[in-house]
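Just one protein chain is left out here, and the rest sit where they should.
On to chain A.
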Amino acid sequence: MEKSRPLWDNPLQFVFACISYAVGLGNVWRFPYLCQMYGGGGFLIPYLIMLIAEGMPLLYLELAVGQRMRQGSIGAWKIISPYLCGVGVASVVVSFFLSMYYNVINAWAFWYLFHSFQDPLPWATCPLNSNRTGYEEECEKTSSTQYFWYRQTLNISPSLEASGSVQWEQALCLTLAWLVVYLCILRGTASTGKVVYVTASLPYCVLIIYLIRGLTLHGAVNGLIYMFTPKLEQLSNPKTWISAATQIFFSLGLGFGSLIAFASYNEPTNNCQRHAIIVSLINSTTSIFASIVTFSIYGFKATFNYESCINKVILLLLNAFDLEEGSVTADNLNEMKDYLMATYPQEYAQLAPQIKNCSLEAELDTAVQGTGLAFIVYSEAIKNMEVPQLYSVLYFFMLLMLGIGSMLGNTAAILTPLTDSRAIASRFPKEVISGVVCFVNCIIGLIFTMEAGNYWFDIFNDYAATLSLLLIVLVETIAVCYIYGIRRFEKDLYTMIGCKPNWYWKTMWAFVSPLLIISLFIFYLTDYILTGTLQYQAWDATQGQLVTKDYPGYALAVIGLLVAASTMCIPLGALVTFIRKRLKRERISTVA
């Protein structure tokens, strides 16, 4: 008796699952950085163009394939062509790599969340040194938020080679993160379907609260004006367009097999065309929305630092020249500096190296992305707000929801092919398979909780998924358009939805998107080849800042393995199928 496939309770669960998966940390910590680097408000132009040229068509393609074939990635591509089973396997391998390191971010979010229930916040002040006469040396050199991140959270080692030991606090948080993921995927779509209501909607509530709070902060407007002023000359920079294309591509989570997995649990008549448009539009709108919040936070932080800098200079001048309090203010600072330089040239010259030139633009120009933005910049801004505990809890809870939502998609991409395959699913119940996957990932993830773990995290973050995904999606598009045939695909869509895809979809699938992906692929390859040795940012405790170092040999080998492990699956899969068919044919011919 054929067990009918589990389904989403209603189409809304499916849409929420896709939104929860697509709207992730990249919308919060990567898009604002790109917006700032590549022309502010002007970046929206290439972003929206790439959304229409690449994002929506590829999303619709994956959803349609999943809904039509009603199987996970391995099964779906096997149906399209038996030689393409390697594409499915490559997707599963990439998802596996991603889930290994992605949950560490959730562990960090848990760590910060648990530490938010204190007054004052632990990253607000530096800890005292051993004889209680001043602050810790490392903390003095950098800021208290950076010290909390690099020393008390990561306990980072000076280089990749010095692995250090597993940090038990981080290991505990990582275990908790995996337990939470296991709880959500335990029952398959029955449990995931309920959880995505929360993980999809809660981040928006927090973002709205932060938007209102952010816009009312002192100095927020500075950030907004500076960031959103379009610098249209950046449009002529090819990197702008490449970054826009890359951001759309990775933000939607194409190629991991998660979208195929989610769509496979749909009713066959679900209107996935409408859902594809909705999900991609919501994803992009969330990015823009999150960047408004981020820029107002930037503005607040920059204004705060600028005013602190000015106050420090004023205090320095007052103390050195014994002037009356209040005689030097922010408004007359420049005149006073000139006056003092003229009246006491010798003392002023002695003091000159300590007097910093405070600049608001310099503070605003510090563009940060990734974990630095999420955990350092935001926590620095939060500690200066009123009732910082509340905002801290809200913010890290939002990060958690975003991260767990994406993790649900990743684990679905791994579990759906496993539960589809009859060999495994008949022997073990769903709970055991999910448990084993979570357990294995958790054990491997302990690498990222070591002292050098953050460096390995960066390796996985930069190299595990980038090239492989581009290749996977390219092969997917070419397979559907040319191997399966676009007319056959059209007919399938007509059977499912009741309307044929119009010329826009067909042109994008057949020509524009593959060309875009090929150009992205070529760009990345040439970039890797031209830069020569790969380098990474290591934290130097003695200086209190990041320094650039070269990767050691074995790290380069790991990078090569990561890329090869997933990309080689595609030709290997075709080869294995070819050999198997050959053997079967020979066996039949010998029998006959």
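Brief remarks follow.
Heads up, the rule we're going with is that a contact is a pair of C-beta atoms (placed from the backbone, for glycine too) under 8 Å apart; a residue touches a chain by one contact, two chains touch by 3 or more; residues count from 1.
Rule of thumb we're sticking to: contacts and distances are computed from a predicted model.
Look at the chain that isn't drawn here: its UniProt entry, checked against "Vacuolar protein sorting-associated protein 26A", "Trafficking protein particle complex subunit 6A", "NADPH oxidase 2" or "Collectrin, amino acid transport regulator", names it "Collectrin, amino acid transport regulator". The chain not shown here is touched by just one of A:Trp111, A:Phe289 or A:Trp539, and that residue is A:Trp111. Contact with the omitted chain, checked across A:Glu137, A:Asp338 or A:Glu431, is made by A:Glu431. Set against the missing chain, the residues A:Leu48, A:Ile79, A:Met341 or A:Val512 yield one that touches it, A:Ile79. Screening A:Ser163, A:Ser191 or A:Thr577 against the full complex identifies A:Ser191 as the residue touching the chain left out. Check A:Met37, A:Val166, A:Leu215 or A:Leu323 against the missing chain and you find that the one touching it is A:Leu323.
For chain A, the residues in touch with the chain missing from this view are 1-2, 4, 69-70, 79, 110-111, 113-115, 117-118, 120, 125, 127-128, 132-134, 172-173, 176, 179-180, 182-183, 186-187, 191, 267-269, 318-319, 322-327, 429, 431, 494-495, 498.
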